[in-house]
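Up next is subunit A:
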Amino acid sequence: MSQPIIEFKNVQKKFGDTTIFDGFNFRVEENEIVSIIGPSGSGKSTLLRILMTLEGIDGGYINVGGESLWHMLWNGAYVPASNKHLHKMRDQLGMVFQHFNLFPHMTVKRNITEAPMRVKGLSRQEAEKSAEELLELVGLSDKADSYPNDLSGGQKQRVGIARALAMRPSILLLDEITSALDPELVDEVLDVIRNLAKEQSFTMLLVTHEMYFAREISDRVCFFDNGNIVEEGKPEAIFTDPKETRTKAFLNAYLGQ
Partner candidate 1 sequence: MIELTWDWAFVWQVLPMILSAAKVTLLATLLGSLLAVTVGLIFALLRRGPSKLIRIVVYWLMEFIRSTPLLIQIFFLYYVMPEFGISMSPLVTGVIALGVHYGAYLSEVFRSGIEGVDKGQWEASRALNLTTLDTYKDIILPQAIRPMIPATGNYIIAMFKETPQLSAITLLEMLQVAKIIGSENFRYLEPFTLVGVLYLCFSLLAAYSIHHIERRFPKEGFNLR
Partner candidate 2 sequence: MELGEIVSVLLQGAVVTIQIVAMALPLAALMAFVFGLIRLYAPAPFKQLAIVYIEFFRGTSALIQLYWIYFVLPFFGVSIDALTAGVLALGLNIGAYGTEVVRGAIQAVPKGQYEASVALNFSASQRLVYIILPQALVNMIPPFGNLSIELVKATSLVSLITIADLTFKAKSLADMTLQVGEIFGVVLVLYFAIAQCLSLFFRYLEKRLSRGLGRGGVN
């Protein structure tokens, strides 16, 4: 097997007294699209938030792109990562949030160009050119000068995707990106992800409750429960012939059978 782009080794994570991960192991290959499904509170968001460095870990190692995420080599020993190290590691990662988290005080265009200009040092022209392409990709070219609060939920989320893509991450983290949307707006957002999956080479890690979408888009589906991967495999295998009783129960409840 080639070098994985993401690897969790024996990761521990606690919130106070509650243990979320206890010796968690997980790997993702480059350009793989992995869907994570599972009941509420099983630690799906926590997994993505740890990768995005929004949460620390209490033990174990995580490698991203062959380098340790939360630790760095210093005089031959591993020490907790510095801000500088985290800054470097975050360069590979992008995230789209359930509640969009767009910057309300900036136009759509500024939302997309701000980070490339300030963080990557792109010139205004470069950043705006790239923003125009991305807005076209998500079908919102006409909204460049609108403010987020004047957009529908589906439009906001498409801006959220464009904003994350503008930083050219190699790994995209998507946490229930359609669950805050009205049902009729879900598809316009999923279509964008479908196209991304088809046209570009990305590693994508997505937490979702849209089972049909997970089945259609993923290379691999992981069923999570209690901070563990209970079952994983090809989408067909998981959805048509789950082996574990907990997976069966979850899918039955979800797919209404």
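Candidate selection criterion: all candidates are chains of the complex that A comes from, given by their letters.
One rule holds in what follows: a residue touches a chain if its C-beta (ideal position, glycine included) is under 8 Å from a C-beta of that chain, and two chains touch if they have at least 3 such contacts; residues count from 1.
All values reported here derive from a predicted model rather than from experimental measurement.
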- Which touches subunit A in this complex, 1 or 2? 2
- Considering the complex alone, what residue numbers of subunit A touch candidate 2? 52-54, 83, 87, 90-91, 93-95, 97, 99-107, 114-115, 118-119, 145, 147-150, 163-164, 167
